[in-house]
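Of the protein chains in this complex, one is absent; all others appear in place.
For chain A:
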Amino acid sequence: MASSTIPTHYPQLVDPTRTPLAFLNRAVPRLNRELQSDNLLLRQRAVRSLCDYLHDPEHMLPCLNEDIPATLLDLLKDTDQFCRLKSAECYYVIASHSIGRQAMLACNVIPCLASLFDDKEPSVRRNAHKAVSMYSEAPPGAQNLIEIHLVDTLLKKLISELDEIKELILNTIHFCLMVDVEQALAADAMSTLTSLLEHPSDKIKTLAALTIFHLSVSLKGKERAVEIGTVNELVALLDSNDDALKSKSALALSIICIITPGKYCTIKAGAIPKLLAMLNKESTELVVNALKVIACIAEAPEGRKKLLESVDQIERYINHRLPNLAKHAQIAAKVIKWMP
């Protein structure tokens, strides 16, 4: 049987890849200490444990009190790939909480994360982008990103990165653009995004269309879009099979159609029959977006002429149960029937 003397060896580690967590509130200081240690193995194990520890929201506050984000900053520059990977992932988890985002803002983490964008390992890059993407979802984060002019860098990366990372970057840019459009326009985002519209992946095309929509909220964006022929691409995308893609292209088209050249460009590209086909679908988002494009096109006399034939299709939706849909159907019908 087991002897009663205290054994001299430590208990066996269940998982040798992570440090065991100390009890209660000693866990975080110990992890913090180990993260700063010189031994690579200790660091790796500590950062892995930290990553899992952070998932619990109740553990977030003590971690932030111990100033873990600052410690992780040093780890981001570590020579070992695994450390960088895991610390970027830790930042991703921290950024999903609002106090975490505030702490990240205070420690000025984003430039260091941004330098990781150039890392050789794709997984490190992916985690870095995930962290930045999550950080940008809230307005203060997006504001911060705009302030440090990250949009430019992201756009450049967009051209050269892998697909899944492209999705993350597009997501980040999408949130940044909800705050401020100027920088992206200055960096000639429209042409980059237009070229992305030809990408084989549907998801990327959807995100690109959404980003184009945001860019086109400002007048300059709209003009640029018409200039470089984004309209034709978007109209071509209206044919695709993916619902989400169709609805987002319609969204982008609807905002470009607000300016007069945009309207004529769209009509010339033959968008009207495709939009009318979209009206028959089930997905409400699709129908709403189609209705909006129709409303915008109907401002122009040619469009109005063509759409007068299909007014009854639109009027079907006026009494739909969704208030959003009904309202837009009504607006579209009104615009079509307007006489000068």
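To be clear about the criterion, contacts are C-beta pairs under 8 Å (C-beta built on N, C-alpha and C of every residue); 3 or more make two chains touch, one makes a residue touch a chain; residues count from 1.
Please note the rule applied: contacts and distances are computed from a predicted model.
A.B. asks: Assign the chain not included in the display its UniProt protein name, restricting the answer to "Radial spoke head protein 3 homolog", "Bardet-Biedl syndrome 12", "ER membrane protein complex subunit 8/9" or "Signal peptidase complex subunit 3".
C.D. replies: Its UniProt record gives the name "Radial spoke head protein 3 homolog".
A.B. asks: Would you indicate which residue among A:A27, A:L76, A:I94 or A:V288 is in contact with the undisplayed chain?
C.D. replies: Answer from the full complex: A:V288 touches the omitted chain.
A.B. asks: Quick one: which of A:T19, A:T71 or A:S96 touches the chain that's been left out?
C.D. replies: Missing-chain contact among the listed residues: A:S96.
A.B. asks: From the listed residues A:L42, A:A70, A:A187 or A:I258, report the one that touches the chain absent from this view.
C.D. replies: Hidden-chain contact among the options goes to A:I258.
A.B. asks: Hey, which chain A residues sit against the chain that's not shown?
C.D. replies: 55-56, 96, 137, 213, 217, 251, 254-255, 258-260, 285, 288-289, 292, 295-296, 299, 324, 328, 331
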